[in-house]
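Once you've had a glance at the structure underneath, I'll fire off some questions.
Omission of a single protein chain aside, the complex is shown with its protein chains in their original locations.
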C-alpha cells in the first residue's frame, strides 16, 4: 500500500460526457405572449438543439488498494445506461419520461439528472461514495450546477 | 501607409459563430430499415440537436489604408442576417427554405451556407474579396469543410 | 408544474463573457526598482493587454413556473451595461473610474466586478438570487476567483 | 492604496501547467487477473502516457499594496522545481520517489502533489497563503480534485 | 434529392479521436551525447507519454442520396480497428510493429498512420473517397500534418 494513502483522503472525481438533444422552452400554462417574453426564440415551435456537455462529479475516500475512488468502468456503464440512453439524440420535450409536461430548461435537466444518478450511485458502489455535483454546459457561454441542495 | 503593405498581401480572415439547431437525418425516399441503417439514432423521429460552430473564411488583398481585408462589422451583419436569422434556434428539417425536402446533414449545411454567402459577399464588398471556406463543427469530434469545389 | 421542482432546488448558473482590455501593472508609490521587481515586464510603460474571460455565477432557487433561476436576458443586459461598457476595449489604468489610482491586477478586477454586480443583482431580480462567484481568466494559465469573502 | 482593498478580500488564484508522463496501473500485490479486472488496458506491461493538465489553486487575502495574492514568479518557480522537475517527461512508476511501490492513479497523483506543495507554500510565502486545491485532468474526460480533506 | 446536391460537391470530413501512449525519443545508432543533444529530456530512458489528438480528414463528392460523404459508422470502425487497437494505451517504442526500430516522433506517427489508413480507406468505401490529411497534436503547442506528399 502506498504511504500517502495510509490516512483517508477525500477526492472528487469528474467524468465528462456529451449528449446531443433537441428541446423547446414552452410552458403550456402560459399565454403565447408570456412564453415569448419568457423564452424568446427558445420557444420556437419546432424546437432547436444543443451539444450538452455534462460533468458528473462523485466524491469519497480513495481506496488504498486500487488507488481509485471508484471503478471508472462501472461509472461509465451507469452514465451510459441512465443518462445517454435517456437523453442522447432525443427531443427532450417528447421522449424523456422524467421531463414530461415540463419546461426542459438546463436548470431542470441538472436537477433531474441528479435525481436519477444519486440513488443509482448509492446502490451500485461502495458506501462512502456520494454524488457531489451535476454540471451542464448548454453552450460555451451558459452552464448550470446542482449539488443536491 | 505601412511599408509592409506596399506590395499586395493575400490573407485569409476567419470569423467563428455558433448557432443552436435541431435536425433529424431521415430520407423519405428510403425504407424505414434503410433510414435506420444509414442514419442510426440520428433518424429518431422527433430529432435531436447541436451547437453548430461555423467558421467562415474569406480571402483577398489587405487594404493598405485600413490594414483590414474587410470591414468586420459588415461581415458580422451579413452573417447575422443570412446565417443566424435562417439557422439559429431552428429545426433544420422544418424551418429552413433551402433545406426543404433535404436530409440536413452537416455536409449539406456546409454546401448550402456556401451557396448563400458566396454571392452575398461579392455584392456587398470589394471586388477582390472571395469566400474561401465554410467549416462546420457538428460536435467536437466531427467537422466538415467546403471550399466551393 | 414539473414534479422535480415541487421542492426548492438551489442551482448555480454561470454566464461567460469576454472583454479585451489593456493594462499596466505599476504602483506610483513604489520605486522604479520595486515596480520592476514586483511586476516584471507587466510594468512596461505603455502597457499590454488581454482577452479577459469573465465567468459570473449567480445562485438561488429555481422558479418552478419558468424552470429558470433567472431571466438570462436580464442578466445579459446587466453584464452588458455594468461590465462590458466599463471594461471592454478600455485601458484599465486610465478609463475605469473604479480602478483610478489602483494597480489593475486580476485580483483587484475580480473584487471590483463583484462590488459592481452584487448590489445591482439584488436590485434587479428576485429576492432569492445572489451573486455567488466572479471568476476571471487573464490567460489560459492564470485565473482568479472572488466569492465575496 | 486602492479603496476596494481597504478591507480584507479573500481570493483564489489558479495556475495551470502541463506535464507529459508515462504510467502503468498495476498493483504487484494483485494477481494478474485482478490487475486486468481492476485496471483494464491501463495495466499494459510497458505503460502508456498522458498530457497531465495540473491546476494549482492557492487562497488568501489580497495584498493591498501590490494588488496580488502572491508573487506569481515565486509560485512559478516552486511549481517548476517541485512538480515539473519531478513529474515532467518521467515514467511515474520508475522515476518518482514519492510514487515508489504505488499505483500511480490520478487520485494518488493529486494527493502526492498536495503533500509536496502544501508545506512548501507555507515556507516560501506570506502567512495568510494556503494551498486550496490540486486538480488534475488526465484526459479531457477525466479529472480529479483534492482539497486536503 | 436535394437541389444543392444535383451538381457534384467536394467536401472534407474530419473525425477527431484521442489515444494515450508512451514513447521515448532515442536513436540507438546515435551516441548517448547525440541522443541527449537531439532529443533532450524526451530521451529519458523510461519514456514519457501523451494524450495524442488525431484528426483524420477524408475528401470526396457528397452522396446526393444520403447527404453524406461517407458512412461515419464505417469510418469509426476503421479508426477503431486500425488506429486505436494499435496505438491506444501502448508504449510506441515496444508495442507497435510499424514503429519497430524507429524513433517514434510525431512526424513519423503521422506518416505511419497515413500509410495504414490510405489503402484501408480505398478498400472499404466508395471509389471517390480519398484520405486527405492526417493531423496529430502531441501537446496543445505542437502538431504535425501529413498529406501524402
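By letter and in written order, the chains are A, B, C, D and E; residue numbering begins at 1 in each of them.
Keep this in mind: contacts are C-beta pairs under 8 Å (C-beta built on N, C-alpha and C of every residue); 3 or more make two chains touch, one makes a residue touch a chain.
Nothing here was measured: the structure is a model prediction, and the numbers come from that model.
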Chains shown that the absent chain touches, full complex: B, C, E
Option from B:5, B:36 or B:84 whose C-beta touches the chain left out: B:5
Residue among E:17, E:84 or E:108 that touches the chain left out of view: E:108
Sole residue of C:65, C:88 or C:115 that reaches the chain not shown, by the stated touch rule: C:88
Residues of chain C (touch criterion as defined above) contacting the omitted chain: 18, 20-23, 41-42, 44, 46-51, 88-91, 93-95, 139-140
Absent chain, residues of chain E that touch it: 25, 27, 29, 38, 40, 98-99, 101-105, 107-108, 110-112, 115, 140-147, 149
Residues of chain B in contact with the chain not shown: 2, 4-5, 9-17, 62, 65-69, 71-73
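In this section, only the chains that are shown with their structure count from here on.
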Set of chains adjacent to chain A and to chain B: none
Chain separated most widely from chain D, comparing mean CA positions: B
Matching chain pair for C-D (criterion: over half of the contact pairs shared, by residue number), options A-D, A-B or D-E: A-D
Centroid distance [mean C-alpha coordinates] between chain E and chain B, Å: 27
Distance from chain E to chain D - Cα centre to Cα centre, in angstrom: 31
Chain C, residues touching no fewer than two other chains: none
